[in-house]
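Apart from one protein chain that is not included, each protein chain of the complex appears where it belongs.
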Amino acid sequence: MTSKNKFTSSLELMGAYILAAFWVLPLLYAFWAAFHYSNDAIHFNIFSPLTLDNFREAWSQAPFLRYGLNTFLLVSFILPGQLLISTLAAYAFVRFKFSGANVAFALVLVQLMITPEILIVQNYVTLSKLGLVDTITGMGLPYVASAFCIFLLRQTFKSIPKELEDAAELEGCSTMGILWKVYVPLATPTFIAFSLVSVSHHWNNFLWPLIISNSVETRPLTVGLGIFGSPETGVDWSIMSAATLISVAPLLIAFLIFQKQFVQSFMQAGIK
Amino acid sequence: MKDSVRNFQGWLLFAPAAILLLAFTHYPTITTFLNSLYTNKSVIRPRRFSGIEGYESMLSDPIFWKVFANNMWLALGTIPTSIGLAIIMALIVNKAIPGRGLLRMAYFTPTMLPMIAVANIWLFFYAPEIGLIDQAASIFGFESTNWLGSPSTVLPSIMVMTVWKEAGFFMVFYLAGLQTISPELEEASKLEGSSRWNYFWRVQYPLLLPTTLFVLINAFLNSFKLVDHLFVLTKGGPDNASNLILYYIYETAFAFLDISYASALTIFLLVLLALTALAQFLFIEKRVHYR
Amino acid sequence: MSKFFKKLSYSLTVALGISMISGAAIAKTELTMYYPVAVGGALTQTVDAMVADFMSKNPDIEVNAIYSGNYDDTRIKALTALESGKPAQLSVMFSIDVHELRELDAIVPFDDLVSTSEEKAWLNSFYPSLMENGVAAGKTWGIPFQRSTIVMYYNKDAFREAGLDPETPPATWGGLIAAAKALTKDDGSQWGLMIPSTGYPYWMFGALAMQNGQTLMTSGDKTNFDHPDVIEALEVWKSFGEDHKIMPKGTIEWGTLRQNFLEGKTAMMWHSTGNLTTVKKKADFDFGVAMLPAGKRRGTPTGGGNFYIFKDTSDEERKASMKLIKFMTAPENSAKWSVATGYMGVSPDAYETDTLKSYVAGFPPAAVARDQLKYATAEFSTYQTSRVKKGLNDAIQATLVGSKTAKEALTEAQAAAERILKPYR
Partner (left out) sequence: MSSIEVKGLSKSWGEIEAVKNVSFVVPEKSFTVLLGPSGCGKSTILKMLSGLESVTSGSIKIENRDVTNLEASKRGVSMVFQSYALFPHLNVKENIQFGLKVRKVPAAEREKRVAEAANAVGLSDLLDRKPSNLSGGQRQRVALARSIVSDQSVCLMDEPLSNLDSKLRAEMRDEIRDLQQRLGLTVVYVTHDQVEAMSMADQIILLNSGQIVQKGAPEEIYNYPNSIFSAQFIGLPPMNILNLKKIDITDLSKENQKKIEISKNSINLGIRPEHLNFSKKGLPVTVKGIDYFGGETVFKISHSGQDFFLREPRQPKIHLDDKLNISWDPEDMHLFKKNNQRFTS
């Protein structure tokens, strides 16, 4: 490598790190501020004392534990539902060329564009007719049939050789047996990829949960944080930082530990 | 006989998904359209058929035009920048350089944060006088700027935040795109003495074009769905300078309780998104395909 | 179908009720109540503690108090809950929501609920200006709870530094501008005055307009946005930033303003009295609270939240709700609430309690809001309040940021309000 090349490449490397620094700085600042008194945080007093008061305060001002539980319940309702329903549908599309399948698939794809976010008004009306307002079920239900998941699984199932199905059929597997014993295990990477994408999406979802949840018993973390941080209550930087960190911590920690899998999953889900 | 059994089984397997999709996508789409043709029911006035009146009043509603323009500006202001940054990030992270894992994590982390938390964090930066940006600016003797409080800066401020949030997400698609490019191409182009810059423009960039179009369309669709930050940052103000269609729909439906008008707005948004998706299917998909 | 089920569930309830009474068991009445918080501090804890106190004294009533965000959020939540089959029985909501709630036929007037002379006396025990927003069509629909006026917080240290007398805050617009000029530092490190213009701009504007001699509305169906005095008031507001340069240009955040004041970025701020306790706790300088200065006269709108009882409730629930409201607004509790938050005591009796008496004695600013009541008017409130209000808010912000003149903006807002309100006349 010539010295000029070396120079440009180290310059580029520096650029890469500076860009990265800009990208983590906001979060790092929030992290730093959460452990300092708000006066110090605002004036950026680096050597000011550390404190856990902000977390204590935030924790006592809002039931974050309950919010976290609600988010967890929400995600654990949506994800298995999505996987189950989409698996059945994708299997139907791939191995049962039922009449009208093409039209049906087109109707599924419509949801890629018209996501439930846009139909908040009517979906609210529907759910209130069903008496599911202010329930975790109601919060999750519009998302349970996921066109994206059906689409992903259909692609995956299509790539599974017909011979494997023949072999299983010959061994006496029933239609559903083939699905559970052959298709599902072979699509595991897709299931994982979709799961990570879905969990991060619904963990972070805000607008629909805001509309549909009325009480502490159903309010997920994002909505709790939204109400907590709504500046109408008067902002205290440090307490809000603490509350923000409490809210994002579970998913963020999971991401930091399994970051490679997360990035890979988003990639895999994106390619198809 | 056997075929009809398979037919029935197929429909049976598809039924749960079909019912939910019908209930939460197709049925509400249709009722939204119907509602947009009727007036609201209230104690004083009963519901009546009003035809396209709702749409007429939409077209003469200056706030509607304002929020629509805002949405378009937001898309225009964030998508090209995000895509440019995403390509740069992907190129960086795709190479074997020291700290690659850390860099990738740094770029991607904002994607994992809920928009509402992002807004909370960035509120610190934008607050006039006491915010981080203003404090930094005051060191260099700049005057304090009310980033979120003046119509000329509020949208750009939100754009910067959005780019920060989204670039890492788009990076992932480019990473996936780059990995489908055979490394032999780079070796071949190196042998021919082409510079890296040349290699990017002549080889990588054209091969990434399908990715770019995919990202472009999805980013555009996304930009209409992302309104969470408004709840924390501006509530659409000042004077609707940062208001967006979906947030306006929310306000109209849930704060003003005007379902009829909210339905008309929703239908407008749906048509807009449908046209975009259609453009993707009919036009772009055919033009850019190398395989 | 729903009618049939209602009937069915009603008869079941009756049957169940009878069997329970015969079993000598006490049925618990369950109440769900939403309440908003629009100012700082751990208000949720204060409310929760009061509710817990109430329940320990009334074991036959179970209250589920739900904090539901700001005023708008709370109205949305309470109304949507009504439709969703999981209704609340009572709520604290914006005092100005009264017309909208009545139009939806969602609430009952308190006149229908009070029967004994003692109760009638209770209904008359509140400050009359706080009752204004709760009255419509000759009946009382809302009971004052977390009520406020706008007051002026000022930094006495900054006053001293600027050579002003910290004990005589400005009492007129002229005085205000002069003082603020002295307090504004050229390097931008300290402004003389900040009036918030997000969140509730129409509220602040209500004060300025009244000080200029005109209220924003005459009744629920008539607004006065294009009155010359109102237009002039908005021009004055704009001139603070534009001409006098005592206030930052553009809009000022409601939410971050308190922090600005506490950081010494502004020497004076107009804000809800509901912030008083938090400011008192957090300020590391000497501060004072003053009534808003006078233009042609003094003036401020009242503000804050009232108790409402929803129509879709049983007799027992209404009785229990009345009990709860009476408890929460009783002089002693009102006094405690005032001390904890800075909101006003809602009745003269509250200020006669030892709690508030000794508090005011030690901390005179606590009485400013009450003293200001004699200049106060109702908060802006019309039919379709949310929408009319949005039009007004947009007009105020458009003027402050300079995209329209005060006259243009307010004339447009008035025209829009006319269109919306016409059917209600």
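Letters A, B and C mark the chains in the order given here, with residues in each chain numbered from 1 onward.
The rule we apply is simple: a contact is a pair of C-beta atoms (placed from the backbone, for glycine too) under 8 Å apart; a residue touches a chain by one contact, two chains touch by 3 or more.
Note that this is a predicted model, so its numbers are computed, not measured.
Enquirer: Touched by the hidden chain, which of the shown chains?
Expert: Per the touch rule above, the missing chain touches A.
Enquirer: So one chain is hidden, and I want to know which residue out of A:Ala16, A:Ala104, A:Val121 or A:Val182 touches that hidden chain in the complete assembly.
Expert: Checking the options A:Ala16, A:Ala104, A:Val121 or A:Val182, the one contacting the hidden chain is A:Val182.
Enquirer: Residues of chain A in contact with the chain that isn't shown?
Expert: 161, 163-164, 166-173, 177, 181-182, 185-186, 188
Everything below uses one rule, namely that only the chains that are shown with their structure count from here on.
Enquirer: Measure off the straight-line distance from the CA centroid of chain A to the CA centroid of chain B, and report it in whole Å.
Expert: Those two chain centres are 16 Å apart.
Enquirer: Provide the C-alpha centroid distance between chain B and chain C, rounded to the nearest whole angstrom.
Expert: Comparing mean C-alpha positions, chain C is 37 Å from chain B.
Enquirer: Residues of chain C that contact two or more other chains, please.
Expert: 80, 199, 253, 256, 259, 263
Enquirer: I need the residues of chain A touching at least two other chains; which ones are they?
Expert: In chain A, 42, 124, 211, 226, 230-231, 235, 237 touch at least two other chains.
Enquirer: For chain B, which residues are in contact with chain A within the complex?
Expert: 6-14, 16-21, 23-29, 31-32, 35, 85, 88-89, 92, 97-99, 101-125, 127, 130, 132, 135, 164, 168-169, 172-173, 175-176, 179, 221, 224-225, 227-228, 231-232, 246, 249-250, 253-254, 259, 262-263, 266, 269-270, 273-274, 277
Enquirer: Going by the contact rule at the top, pick out the chain A residues touching chain C in the complex.
Expert: Touch residues, chain A against chain C: 38-39, 42, 57, 60-62, 124, 127-128, 131, 133-134, 211, 214-216, 226-227, 230-237.
Enquirer: Which residues of chain C touch chain B once you look at their complex with the stated criterion?
Expert: By the definition above, chain C touches chain B via 72, 75-76, 79-80, 100, 103-105, 188-189, 191, 197-199, 248-253, 256, 259-260, 263, 265, 384, 386-387, 390, 393-395, 397-398, 400-401, 403, 423-424.
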